[in-house]
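Below is one structure, written out as structure tokens; comments come after it.
Removed: one protein chain of the complex. Kept in place: all other protein chains.
For subunit A:
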Amino acid sequence: MAGRIRIRAQKQGEYTEVKALMRHPMETGMRKDAAGEPIPAHFITEVAGKHGEKVVMSAQWGAAVSQNPFLGFRFKGGESGDEVSVSYIDNKGETGSGSTKIR
């Protein structure tokens, strides 16, 4: 099951600002459902941001990152029209990705 990532990349001077919003429950594994059964942990463990093929951001996350996570960063060297992508993998091996062109 691959999740979509909403992503925006905007040129600001020499930097390109990237904002990505992922859709993910980010369950810690410490919560219980209404019936008192533990809800299994389900959270994004790795995130990568790329400008073309170049990795411009990589992150490792724990379950403390909020539900539907937000990631913002800025990198140099982007030009209008270049492709920027963000992808993730979670603790169940599920992946998500999204891409956009720099505005």
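What we mean here is this: a residue touches a chain if its C-beta (ideal position, glycine included) is under 8 Å from a C-beta of that chain, and two chains touch if they have at least 3 such contacts; residues count from 1.
As a convention for this text, contacts and distances are computed from a predicted model.
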{"item": "Hidden subunit of the complex - UniProt protein name among \"ABC transporter permease\", \"Tat pathway signal sequence domain protein\", \"Alpha-D-ribose 1-methylphosphonate 5-phosphate C-P lyase\" or \"Carbon-monoxide dehydrogenase medium subunit\"", "value": "\"Tat pathway signal sequence domain protein\""}
{"item": "Missing-partner contacts on subunit A, residue numbers", "value": "2, 15, 19, 28, 30-32, 45-48, 55-67, 69-77, 87-89, 93-95"}
